[in-house]
Every structure is written in structure tokens, then in C-alpha cells.
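As C-alpha cells, the structure follows; a few thoughts come after it.
Note that this complex is displayed minus one protein chain, with the remaining chains in position.
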Amino acid sequence: MIKTWELDPNFKEEIMKERGGEHLTACFQCSTCTIGCPITEYVPSYNPRKIIQMSLLGMRKEVLSNPDLWVCLICQTCTARCPQDVRISDLLSAIRRIADKEAEAGNIKIDSSRPIFDKAFQHQLEKYGRLYDIGLAKEYYPKREGSFFKGMMAMMNDYKDFGMRMFKKGKMGPKAMFPEKVKDRAVMKKIFEEMGEK
Amino acid sequence: MGEEAKEEFEPKIVGFTCNWCTYAAADLAGTSRKKYPPNSRIIRLMCSARLDPMFVLKALLNGADGVFFSGCHPGECHYIKGNFYARRRIAAIRTILKQFGLDDRFKSYWISASEGEKFANTMKSLTEEVRELGPNPMRGKII
Amino acid sequence: MGIAIIGGGVAGITAALDLANSGYKVYLVEKNAELGGKMAELAECKVGLSPRVVEIENHPNIDLMLSSELESLSGSAGNFTLKVSGTTVEAESVILAPGYDVFDNIAKSYGFGSPDVVTSLDFEGMLRASTMSGELLRPSDNKPVKKIGFIKCVGSRCQENEICSTACCAYTAKEVWVVKERYPDIDVSVFYMDIRVFGKDEELVAELKDKYGVKYIRSRVPEVIPERGSLKVKYEDLKKGVIANLDFDLIVLAVGLLPSKTLGRLSEITGVKTDKYGYVETSITSPLETNMPGVFACGTATAPMKVRESVAQASGAALKAAILSQRTEPIPGQEERKYIEVGDEQKIGVFICGCEGEVADSVDIPAVVEQVKQLRDVVLVNGDTNTTKEVLEAIEGGIVDQGLNKIVFAGYTPREYENIFKDAVAKAGLNPYLLEFVNLREQCAWVHDKAEATVVAAGMLRMAVGRARYLEAIPIEQYPVIPKALVIGGGVSGMNAALGIADAGYDICLVEKGPELGGGLRETGELQSGEKASDVLKELADKVASNKRITVYKNAKEENVSGRAGSFKANIVGDGVNEEIEFGACVIATGAKDVVPEGYSGKEVITQAEFGKMLGGTVSANTIAMIQDVGEGVAAKYSSIELVANALKAKEKNPNLNIFVLYQDIKTYGKWEALYKEAREKGVIFLRYENAPKYEGGIVTVFDVILNDDVQIKPDLVVLSTPTVPAEDNERLSKMFKIPLRNGFFMEAQERPKMVLTPVDTVNEGVFICGSAVYPAMIDECMAMSTAAASRACVLLAKNFMETPAVSSVVDEQICVGCGVCVDVCPVEAIELTEELIPVVTFGVATVISGMKKVAKVGDGCIGCGSCASYCPSGAMSLKHFRDRQLYAQLDYAL
Partner (left out) sequence: MKGAELKHGDLEGLLKGLLEKGVVDCLILPHRTGKSVSYMLVKDADKIESSASALFAPSFSVNAANLVKGWTIKEKVGIVAKSCEIRAAVELIKLKQLDNESVLLITTDCSGAYTNQVYTEHYAEIGDLVDSAKIKELEGKGITIRESCSICENRLADVGDIIIARGAGDDLVVAGLTEKGEGALTALELSLEDKDLERAAEKEKIAAEAKAKLASLPELNSLDALEEFLQDCIVCKNCRDMCPVCYCKECFFDQPLGDPIGGDLLNLAELRGAIGLPTGQLFYHLTRVYHVSTTCVGCGACEDACPKDIPLTRFYPVITQKVQEIFKYEPGKDVDEPLPFTAYEEEELEECLR
């Protein structure tokens, strides 16, 4: 039972103010995004159409704390196909940012490691202008597991499968011990500043 | 009658249809190229109300192996209620024919203009049913 | 001068015939080498259209300009000069009917390119081919199709084509129906977003779901995946909340409609403005007028629409154009005709038309000719003609040169061609009832194999010749047409129809049962265009009041209607009036009325119309629940449009207003789709339900099928979209005018299944219907339809005289014994019993009265059903052209 008067009618405006969320209300619930989504094969509960409808209704808490919010890989298939130009991937990112803020403020708890990863990823880019895998792992795992030690254990566990492959590609090992940096760091800085404004 | 004779027997059927429904359905069967057996000859009436049961009698006495009548579904008559009256006359003549075991040779249907498929199927089943009955005993008789 | 019509599709053809048949010169310009436009490509429609094409080709008032294009237009209304492929045409007015184009930018994801993914138009072609082979074959491997998936809204309601194409839902339903009717075993699924069908189409969809077992699945399908010889379609199963998939072996994409590519050029040439979608710009109160005076537009030039609406617009545009033009040509069939006396000698001529192979390919015509030659009284058998034109010429020649006095024509169905042939026979000087039709094409060649068809054809001809012997010349009596019309109903449709007829120069009685003109629109605040309904009404009512040709009767109704097309009589009874009027044609525009759905009560519950009026003042609510699609009755065509328009206005007043719309299908067809989108963008929330929402204790509870959960709303205002029911008077008028009703609304004279080419005509010639009396429609459609009804009425009123229906009953007074059963079985009360004294001479001295003699008399109202003749045991009553003797002859030769 959803009681609309207990919901937040301004949630849709809140999303629409976020970059990428502007087209939220164009949605007419046709299912195109969900039907074509490759993720649904692995995460059957994932339903972007439903997330949109819940957002429209103002189910702020339910949307923001929904773990499925974080499974999208931004392949953009839905965005390309959406007949109403809702730009679902961008929209989801917008909602994620709100969720993030809320989580940081301690208002909600996010039941997904994805935001931690995303943030660690983002930090690498911010710092080096490109991905530094060891830096990413160093930041991501401890944060995910709550302590440095547990993080390292988890990392070892993960890396025993694909560590060698990364090593062969030069993503790990001596050559990749230190980060490579892009030359024009100023541009990167600018990009991050702009994103921060939004 | 023997199986062999049945196979050779080609029934002669004459039918009365109203112009607005069944005749149109027959046309639709045509435009949809729905094939059906060539045994029936259709006499077009404007309304099923024009079916005088005497025509049915005359056809059967003339040796028709089968007679059918078909019009708009009751309540959908182009002439508002012509087929309601027709239905009573048809019921009466059928009752009379039944007395002499001739009612199997007289069929009535309601086929609307959009039922081209039904018309063709009806012609198929009708032909088979009449074939099964064998020739009208009046055929060739001097009466 | 005359009228130029640009476009020879169904709209152009309709407009051309209406105009030409009322004495106007018509220049019909078609860019292709053949008439028919898109409609000729549709499987069933070509057959329906071709008699009209034949009529145009043989029409003395129409200059047919095929393979021609408009190059320039100069001058002004009443005096245009057109250059058409080098030829100069002078015209007083111009009608644009260029038709539409099909959306062709289909996304690759639909598997388009696979031979088994076809567009709806291609599918029509497949259906046509399947009629020949008897099987619906898959293009890739020629195997019979077993499972078809129809995907709707391909190229409409999307970024590439924002608006709804209106026609797809209905044409898909029609295609599905054809499939299921012909191949009941084929499994059909239809993927849709909203089912936007109305009236009869709504019934058809319900029938498809319930009776034919067609699965309608709500999911917009974005991709078709070819996989191991079949085509996989994924969809969202809303009930189960999962992504499911189905395999098909044929996919039909219901592609959208786009404005015709030629329209852009036409707009440049003529100066006619187009809207942002590329359609001719019109307004909802004058849907046929363009910005250029004297240039009118109709059909899919103005918006995507179905055949039915196109045809109505075309008739309407014809009248608009006619009003600006001078009648210069004679009206066909109005000339003096003298018929040759038919003596005792039978001279039967038989003409068998090959019908361009349609008959000749199946029937061995020379063999049939040989057999027919043997028949008694047959003096000429012609099996050499192949087209309608050829056979008509041969028949005329046979009558004029060889003195044939009975004609047997074997070719197409009489249902659509009889009038054309009768006319030709009459022109040649032979009474048209001495013509006998044999339906070789539809009922022989197309349904039997070659060897059989020849035998059947010979048999059918034998029957026809047998009957022809007994055909009688039926004296054709003429009666003058009363150049006056009766319009019933003083709403928008009635007033507009009256004004149309008045502008064409005829007098009108406008009868309104209430105290005021205006009808249902009086309940409306603002129109969707933003105009005040009251302003529109006032303008119309003022025009009606100041028009000298229109006499308005208020608080009145019509009684005792009698007579027939061209010459009716009725009494107008009302406040202090009891007047007998005579009129030649009648337009019924009774409208419909709203009913408030039951189960929703409380002072905060109002109707959408009331809400519309409330929007003129202040709306104090914070949360509004709008409920659509509940209650008994039919949903008006405008109800979704009204709803979103009102929601938008409310949002404009108070952007913080929470509006929840509970619906089953949002039917914002055509350009109105933009309004739906705008409503969403402004934050109106739409919740789709399957079971009607409940309203109890101030709380609306609805099971939202999209969320798969109950949703509760605490509204301050519940706004109900009201379903409509037919006007109370329909029942009475239906009986009086002998026009059948369907669900209480008037039925048009539908001649072909699932296709309406005569949207405002009824089975009772001379009586026309329009507006919400036919189906609760929006004002633009009411305006177009009522102009169409006026146009059709004017085609009739333009005639000087009409012919009495030849197929009517006749009494042999010597035989009639006055039992009166015929009176009782006459469906239209056309027969009465008269009494006369029987004087007898007794003993040669005194004359005494021995009693009363009762005799049946057939009145003017006879519609020729033959019910009376079939009862009459003595044969005193007979139906002309279907006399016992004629039917006996057919019977005798049938066996």
C-alpha cells in the first residue's frame, strides 16, 4: 500500500534540478527502457521504469535507498531507444547523486558497494586524469569492508582470479606501481569544478 | 446408400440470401478468395423477409438436394425487423418438412456481411451434410 | 469554372463525386497514373473503392488529370488559375487532399531488414497475396505463418514523430480481424501502449480479445531479435513484474503516418500554412478551412486520421468549395429519359466481362458463351469485353443497334456496380429493371477452381436468363425534390449543418427540443483551443438567428414523419406550434449526454465538465484525483483530451497542485498527444488501473498496474470523466426514420465490413447523421461531420426530381381480400387497409350494399423488403423485381 500523502511530491522537482534529471516527467511508462536493458537478465528485480514511476509519485526514501539504483552500467541502450527522450542513464546518475548526498548526511543507508567504487574511481580521475588501479583498490576495498585489513583480504580474494590477467596487461605489477598522470591537469580540474556546481 | 454411390453424388443446392448480410458475406468470401464447393446456387433477395416458404417447398419438390436460407443476424436486419418475421415463417415450414423427414435438407443460417469466412465454411459443411444425406428422392420423379 | 481537387485518394474521390453529382465541374488532379492513393494498397479497401473509381472515370462532370501535379496557383477565392502539369485550369475554389506518407525511418533494432518483419502496409500486400494462394505465407521461407506479433506505435508517439498517428490502433485491429477471420489458427499478439479506438472499433477490439482470443499486451516493444528461425520479442509482463518473451514467425510493425511529402511543395505553391508537424494548419472550430480563402483541406492533409474521418472531411470540404462556386453542369440522371417499348418478343443479350482476368482466368468464357447461346430467347452473347468501360459500351451498343430488350450482365457484384450498369442501360433507352446481374467475379471465379468455375458460371447464367425472361419494365415515376431540409438538434453539429445547407441556398427548419440552442457545448467552459465555448456558440447561434433561410423551432419536436428522400413530410409540434412541414432531406444531430458514473459520491466529487467551468474561477484544492474510464456508457472521443487539457490549466493556475490521473487508456489521438506530454512534463501523475478505483472515506484507492501495488490518494477534489449515453430521442427517431441504432447511437449505412465510406449516410436515403448522434466526438469532428452531412444533403437537394423506388410492393386489388397481415408484417408501417363499400345488384332491380371491401394499399414508405409478399397466401401482394414468377424462374433453372 502506497499512501501518496506520506510521500514527497517535490521529489520529482528535486531530481529534475539535478543534471541529467531534467526529462524525468516526460516518461509515459511504456517499458521500452526495461525491456531492452541487458542488466535485467542478471538482476531481474532491476526495473528503471518502476524507479521512474516511484520517483514521479514521490517515493523519495524508497527510491534513494533502493539497491537496484546502483546496478545500471550506463550502456545507454535505454537512452537511445526511449521514445520520450527521458535519458534514463543520466536520470539514474542524477538520482544516485541525491542518494549519495543523503547517505553522506546519514539520512539513508545505501545497501550497495557501488557508490564507494564510483567515488574511488572518481578520485583517481580527479587526481591523475586517468585510472590508477592500485589507487582505486587501495581506496575502494578498505572503505567497502570497513577496515584496511579486511579490505586487503577482500582484495586478495578478488584478485586471485583476475590479478594475473591484469598483471599481464600491465595494469598491475612493477610497471603500474605508480600512477600515470595526464598532462593537462587543469582541464580535469575544470571538469570536476563544473560537476561540483551542479 | 452405398459408399461408392455417395462419392459420385454431387448435391444440387439452392440458397436464398438477403442482399445486405449474407450476399455481402458471399462477396467477402470472394474478395478473400475463400474457396468453397461449387454445389450451391444463390438467389438474391433484398431481405430474408422475402423468403416465401413456398420457394423452399418448390425447390425441394423440384429435386434440390439441399435448400438453404441465410440472412442478417436477428436484430441486425437492414429492414429493421424483416428477419424476425422471416424467422417465424421459416420455423413453420421447417416443422412441416420435419414431418416428412425433409428438414435435414433445409438449413437456415444467420451470416452477417463481415462473416465471409463463415459463409465459405458454411458452404463447405452444408455441401458435406447434404452429400451425406444422398440425393433428394424427388429427383427425376414425375410429379 | 469549377473546383480543383488536388489528390485522387479516397478523400479526393469522395469530394469529387459529391461535387460532380451536384452539378459542379471538377478537375481531379492525381500525381500517380491511377486513382486510389494509399487506400488502393489496402487489402480489402481496393474492392470497396473501385466502383467509385469507375464512377469517376465515366463521370461527365469530372476532368480527370492523372499523372499530373499542381505547378502554380494564382488569383483568389472565386477566381483561381492553376497550372497543372502544363495545363491551365480555372477554378473558383481548391481542395487539397494529398493524403499521407508512411513513417519509414524505422529503427534497426526492430529487425527491419529481416524479410519476416514487415510494415502494416506491406502486410496488407501479404494479405492480398494470401487471398490468391489461400494461405498466409512467411516471406523468408514461404511456410504458413503460425504466430504473428503486431507492434504498434512504430514511428509515432516518439522523438521522430511526436504525435499519435490515430489510425494505427484501428487499422491494426482490422488487420488482426482479417487474419483471425481467415486463419483462425494463427496465434496473434498485439503490443500496445494505449488502445486508442472509439465506437465500433472499440467493440471490435473487445471482440478480438474475447471472441478471437487475440492477446493484447501492454508494452512498447523496442526490439525484435531474430533467433534460430524465429523472431523473439521481449515485453514486460506487468502482472508478474518480469521481462518475458514470445517467439513469432512474422512481425508486423504498425508504422505511423506522416504528412505527405508533396504537402510541403503544395504549401509553397498555394500559400497554405502548415503546422509544426507539417500538416495543413486548421482550427478546431473550422477544421476544413486553411489560411487561404477558397482553399480547403481534408483528410490526412490536416492530421493523421482514419478513412471514416477522411471521407467525412472530404464531403465537408466539397460543400465549402461548392458554396464559393457556380453550378455549371447538368446533374447526371436528371435528364429526360424515354424508354423503348418492350413487346412480347424476347431479345435477351448476354454480356460476360472478363474483368481484366479476374473472371477470365478462372472461367472459360468462350465455353460459357457457347452454352448460353443455346438458351431460348438469347439473341446475342458477348464474351469479349474485359473492362467496365468496354462492357458498358457493348451493352449500350447492343440496346441501341440490335434492339436488345433484356440485358444479362455477368461480371462483378451487383451490390456495388448495379447502379452504374442500370444507369448505362437507362441511358441507352432501356428500362433499367430489364437488367439482370450475374456475380461471376465474387461468387464464382474467386471461389471456385477453374474447371468448376466454368460449370458454375454456365449454371448461374442459365438462372439469370431464366429470370430475365420474366423481368418487367418498371415504370419510373419522378417526383419533385423539395429544396428544403430539416435539421434535428440545435447543438453545434445541428447549427453548423443548418448553416452549411443554408449557405448552399436551401431553406431549413431547425428543430431543438430544448428551450435553447447550443446543446452539450453549453456545459463546456473553454475549448481545447482556448476559445470560450460560449463565444463559439454565440457566434453560431447569431449566424443561425440572422440567416433568413433558417427557421428555428425551440421546445419542439418532429412527429409523423412520412415520405422518402427528396420529399418528406412531418409535423413540428411544440410550444404553440403544430405545423406540417415538407422537406427533401433531413440531418439528425441529436448529440449525446453525459452520465455521472455511479459509486463516487460526496460534495468533493465533480465531473470533468464542472471542473472545466471551475477553472474559470479559483481552484482551492491541493490534491486532485481525476478518474477516467469508469461508469456505464461510452467514453467520448474527447474525454482524455478534456482531461489533460483541464489538468494543464489547473497546473497553470497552481503549479504546486498535485494531480493524479487514474486511467486505463489515455486516448489523446493525433496532435493532442502533445497535450498529454505537456501534462506529464508539468508534473501530472498518471496511474493505470485495471479494476475501477474505489473512493471511500475521503481516500481513493487504486491498484496501479504499473507499480503492481495499491496506491492511495487523499484528494480534496475527485474529478470524474463522464461517459456519454445517446440522446433520449434517438430511440424515437430511430423508429420514425427507420434507422438502426447500435448501443443507442445512429448507425451509418455501412456497405463493407469494417470500413466506412459513407460516414454520414444512413440506410434511409435522404436522412443523414452527424456529430455525437453517431459517436460522442470532439468539436472539430462535429464541425467536419456536420458539414459533411450538409454536403450529402445538398447533393440530394440539388436534384430537381427523384425517382420513386422501383423495388416496392404492389397490390393486385382484384385478388386482395384485406386480411391485413401485410400491414402487421411491414417493418415500416407502409401499408394500410382501406375500406370501401361493395355495391351489388340484387335481382337486377335494386342496388344494395353487401358489405365493406378491405384492400391493402402500399404507401410511399415502402422500402421493398418483401415481407408482405412472402406472407400473402394468394399472391395479391408482390414485390416488384422480386416477383414470385421471377424467383420461380430462377429456382427452376437452378436445378
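We just call them A, B and C in the order they show up, numbering each chain from 1.
Methods note: a residue touches a chain if its C-beta (ideal position, glycine included) is under 8 Å from a C-beta of that chain, and two chains touch if they have at least 3 such contacts.
Treat the numbers as computed from the prediction; the structure is a model and nothing was measured.
*Asks:* By the document's own contact criterion, which visible chains does the hidden chain reach in the full complex?
*Replies:* B, C
*Asks:* From the listed residues C:G505, C:P805, C:G820 or C:G861, report the one that touches the chain absent from this view.
*Replies:* C:G820
*Asks:* Out of B:P37, B:P53 or B:G116, point to the residue that touches the absent chain in the complete complex.
*Replies:* Counting the whole complex, the residue in contact with the absent chain is B:P53.
*Asks:* Take the complete complex as the reference. Which residues in subunit C touch the chain that isn't displayed?
*Replies:* 814-821, 824-825, 833, 838, 849-854, 871, 873-876, 884-885, 888, 892-893
*Asks:* For subunit B, which residues lie in contact with the unshown chain of the complex?
*Replies:* Residues of subunit B in contact with the hidden chain: 53-54, 57-58, 61-63, 74-75, 81, 84-85, 87-96, 98-103, 107-108, 137-138, 140, 142-143.
We adopt the following convention: only the chains that are shown with their structure count from here on.
*Asks:* Calculate how many whole Å lie between the centre of subunit A and the centre of subunit C, each centre taken as the average of the chain's C-alpha atoms.
*Replies:* 56
*Asks:* In angstrom, rounded to a whole number, how far apart do the mean CA points of subunit B and subunit C lie?
*Replies:* The separation of the two C-alpha centroids amounts to 31 Å.
*Asks:* If we count contacts the way the header does, which residues on subunit C are in touch with subunit A in the complex?
*Replies:* 107, 109, 153, 157-159, 193, 219-223, 234-236, 238, 241-243, 623, 658, 660, 676-677, 680-683, 685-686, 688, 704, 706-707, 709-714
*Asks:* Help me check something: in the complex, which residues belonging to subunit C touch subunit B?
*Replies:* Going through subunit C, the ones touching subunit B are 44, 47, 131-132, 134, 178, 181-182, 184, 413-415, 439, 441-443, 445-449, 452-453, 455-456, 459-460, 463, 738, 740, 750-754, 763, 807, 825, 827-828, 863-867, 869-871, 879, 882, 884, 887-888, 890-892, 894-895.
*Asks:* What part of subunit A is in contact with subunit C in the complex they form?
*Replies:* The contact residues of subunit A facing subunit C are 1-5, 9, 12-13, 25-32, 34-36, 40, 44, 47, 49-50, 53-54, 56-57, 81-85.
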